[in-house]
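As structure tokens, the structure follows; a few thoughts come after it.
The complex appears here without one of its protein chains, the remainder shown in place.
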Amino acid sequence: MNATATDTHEQHDSHAPGLSDATAIKIALILAAMTALEVSTYYVDFGAFFMPVLMVLMVVKFFTVVSYFMHLKFEHQMFKLLFYTGLGLALFVYFVALATFKFFS
Amino acid sequence: MTHRCLVAKKRKSWHPLDDVAVLTSHDTGHDTGNGHSTSTGLSNNKMAMWLFLGSECLLFGGLISTYMLYRGRITQGPRPSQIFDIPFTSVSSFVLLMSSLTMVLAVTSAQRKDNERTKLWLTITALLGATFVGGQVYEFTAFYNEGLGFTTNLFSSSFYTLTGFHGVHVTVGVIMLLSLRGIISANKDTGDRAEVVELIGLYWHFVDIVWIIIFTLVYLIPA
Amino acid sequence: MRLRRIGLGLAASSAMFLAGCARNAPQDTWQPKGENAQKINNLDWMVFPLAGIVGVLVFALIAYILFRFRDKGQALPTQSHGNPAVEIALTIVPALILSVVGVFTFKGIFELAKTDDTQMVINVTGQQWWWEYDYPAQVVNGVEITQPIITSGQLVIPTGTNVLLRETSRDVIHSYWIPALNGKKDAVPGRINLLRIQADKPGIFAGQCTEFCGLSHANMRMEAVALGPEDFAAWIANQQRNAEAPAQATLAQEGEAVFLNQCVRCHQVNGLKKADGTAAIAAPDENVYSGAAPNLTHLMSRNTFAGATFDLLTSSCRKNVWTASPEEFGSAYLKGVTTDCLNQTDLRRWLRNAPAMKPMYADPIKLARSDGKYRGMPNLGLSESDIDKLVAYLSTLK
Partner (left out) sequence: MAIIERPAPTASVSLRAPVTPAQSMGIVRRPVTSTGWKSWVFTVDHKKIGIMYGVFAMFFFIVGGVEALLIRLQLATPDGKILSADLYNQMFTMHATTMIFLFAMPMAAAFANYFLPLQLGARDVAFPRLNALGLWLLVAGGLILNASWFLGGAADGGWFMYSPNSGPVFSPSNGVDFWTLGVQIAGFGSLIGSINLIVTILNMRAPGMTLMKMPVFCWMILVVQFLLVFSLPVITVALVLLTFQRSFGATFFDVAQGADPLLWQHLFWIFGHPEVYVLILPAFGIISEVLPTFSRKPLFGYPFVVFSGASIGLVGFGVWSHHMFATGLGPISVAAFSIATMAIAIPTGVKIFNWTLTMWGGKIWYSTAMKFAIGLIVLFTIGGLSGVTHAVAPSDTQQTDTYYIVAHFHYVLFGGMVFGLFSGFYYWWPKVFGKMLNEKLGGWNFWLMVIGMNMTFGPMHILGLQGQPRRMYVWTEARAGEGFFNFGFWNRVASFGSLILAIGVLLFLINVVHTTRKGKPAPLDPWDARTLEWITTSPPKEHNFDRIPVVHHLDDFFHRKYQEDATTGAMVQIATGEQLVRDEEANADAHIHLPSPSYWPIAIAIGVGTLGMGVVYGVPIMIVGVLIILGSSFGFVLEPSVADDIDYDPPMSGGQETKELAPLG
């Protein structure tokens, strides 16, 4: 077989710096704290901050899990592209669709 | 180099998801490459999983949007604020969140080729997931007894469909985790298993992030 | 040779197109008869020619290339890979054309959505497979509607007036469309959609339900009738009357009895009294899934029935109305259906077996999923003598 075969020297999967167990636990604690804060809105009246706080927490939790637990932050561009295209399209089409139902007004 | 190599090669008896057909002729090509001989250098399986998850975003997006559109349309039956048990659901949410942590620990153990630890964490993850599903079953029963059937109104139909779809995803995840654990026990050699654990982990975390959204949009923000 | 063939084809097809469009089809979209339809047509007159020109240019270029660069045994061409300047030009030119179209489209959309200078409101409700019109009490051009008018099939409006239709549906989605007056607007259950129409001159304009709505979608038509001010006032006055009881000891009076027995379950006739002297109130919601059946009080004032699908007028009488000049149209229409003009054949067929004439799910066995309620009018198994009587009675409903 000729020399250009890609597999002569094995390049390793982009197992970029894996998450150490300690970091994982730290992140989990942060997530737990955020969840506690979320739940506290049920007991404490946050007034006008209620919605923004919940939304921000939700988004931060979401991306924390995606970036660290799912490791996407350290993955190849391609994987980010695949996933975030889906996520972006979902946000776009459903926001627009809900907007036509006057959902946001 | 012909038959000999077949005989000589110790075949692994378990090649999950291993369908890769691009085996060129090199000796190294025997390793049904998890990404070692692809054009991008990335694993086929992992790429497929990320694509699938991208696709799932649109699935859950649609269900969530349906719920958001219909959440206030309650013609009969109890209102969500009357039946939701936020402390209870908070605990289940917490359980699911922590199962993500144990899943991460399973993946790191697998990457260290530590079979025993991997099995342990997989089992714990599955148990946490099963607890979550159990909680959901309990919750559904309670709601049903309070008069909120699947067909009661638009809110109930879309609520049960959204959370039910999520529940089915968790259940499938639990089945996969337990099967994976069984397979690891049955088959001593570690091989490329780390990637399979990682793939199931990705799926599992995805189910978790969907719940992060559902928990906020469905439970914490009152209809 | 190929060039000629394509040129010929183009010429032939545009000739055919023009010839085809010249005919006088009642639902022609290129013959606007009111302000709104005119606005749409103005846009058509911009975008169709533009599209045509683009098409002709592209095809001419292709034809030229096909002829010029056919294989004549020339050497293999140089393997050129393109030309960015050309590419960019060919991106920008269509973009420019489309921005022009876009600007006018934008303007058109908002103009056609205007409702603030509305002069009259009519509620339009679709159901399988006919339209109901409900004129709420209001003053229109100085004429007062005191008692709401409920009619079906033919929509009557005054000329030169901005009429706002408030559309909805009682079952599935339908779409209201009178091409001469405006484009379509869907009648969506649970929503009220607004459509503005205005007719310049008196006349009758055909239309059709254009959202697929089940079995008899093809038989769900409608007509809009525009009347001058006096004629419209006359029409209003007539519609606000109750039906008069037929004269004693006539066939019509016997028909009234049959009607009370059979038809009033579904059909309202305002002013109709039961034998005991109380008002007969129809209960269509108990019998029909959509919950409505046409109000027949002034059946003979309209000249079609059953979703404007069948004529109440014989064909010669019908022609008189449809071909009347704008000046004569009002009086021709207001004559209604006189006895000698009544299309007995179709009306009798309808009474004999309505679902045979117009497919409807009127078979109770198939209606398990609609709580046994009919969709459309059922076959009532009337005897011929009952039908005679009913026709006599219906003819009195002017």
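Just so it is clear, A, B and C label the chains in written order, and each chain counts residues from 1 on its own.
The definition used in the following text is that a contact is a pair of C-beta atoms (placed from the backbone, for glycine too) under 8 Å apart; a residue touches a chain by one contact, two chains touch by 3 or more.
Here the structure is a predicted model, which means the values were calculated and not measured.
Engineer: Who does the absent chain touch among those shown?
Structural biologist: The undisplayed chain, in the complete complex, is in contact with A, B, C.
Engineer: For the full complex, which residue in C:G82, C:G142 or C:G381 touches the chain that was left out?
Structural biologist: Considering the complete complex, C:G82 is the one touching the chain left out.
Engineer: Which of these, B:L59, B:I86, B:L120 or B:L217, touches the one chain of the complex that we don't see?
Structural biologist: Once the missing chain is taken into account, the touching residue is B:L59.
Engineer: Touch as defined at the start, partner being the missing chain; which of C:L98, C:A137 or C:A283 qualifies?
Structural biologist: The single option touching the absent chain is C:L98.
Engineer: Which parts of chain A are in contact with the chain that was left out?
Structural biologist: Where chain A meets the chain not shown: residues 1-2, 4-6, 78, 85-86, 89, 92-93, 96-97, 99-102.
Engineer: To test your reading of the contact rule: which positions on chain C touch the chain that is missing from view?
Structural biologist: Touching the missing chain: residues 9, 13, 16-17, 19-30, 37, 39-40, 43-44, 47-48, 51-52, 54-55, 58-59, 61-62, 65-66, 69-71, 74-84, 86-87, 90-91, 94-95, 98, 101-102, 105-106, 108-110, 112-113, 128, 171-173, 175, 177, 179, 182-186, 188-191, 193-194, 206, 208-219, 221, 289, 311, 359, 361, 366-370, 375.
Engineer: Can you list where chain B touches the absent chain?
Structural biologist: Per the touch rule, chain B residues meeting the hidden chain are 1-3, 5-7, 11-25, 29-30, 32, 38-40, 42, 44, 47-48, 51-52, 54-59, 62-63, 66, 69-70, 73, 75, 150-154, 156-158, 161, 165, 179, 183.
Note that in this section only the chains that are shown with their structure count from here on.
Engineer: Would you kindly tell me how far, in whole Å, the mean C-alpha position of chain B lies from that of chain A?
Structural biologist: 15
Engineer: Can you tell me which positions in chain B touch chain A when the two form their complex?
Structural biologist: Answer in residue numbers: 24-26, 28-29, 33-37, 39-43, 46-47, 50-51, 53-58, 60-62, 64-65, 68-69, 86-87, 90, 93-94, 97-98, 100-101, 103-105, 108, 111, 195, 201-202, 205-206, 208-209, 212-213, 215-217, 220-221.
Engineer: Of all residues in chain A, which touch chain B in the complex?
Structural biologist: That would be residues 1, 5-8, 10-15, 18-21, 24-25, 27-28, 31-32, 35, 38-39, 41-42, 51, 54-55, 57-58, 61-62, 65-66, 69-70, 76, 78-79, 82-87, 89-91, 93-94, 97-98, 101, 103 of chain A.
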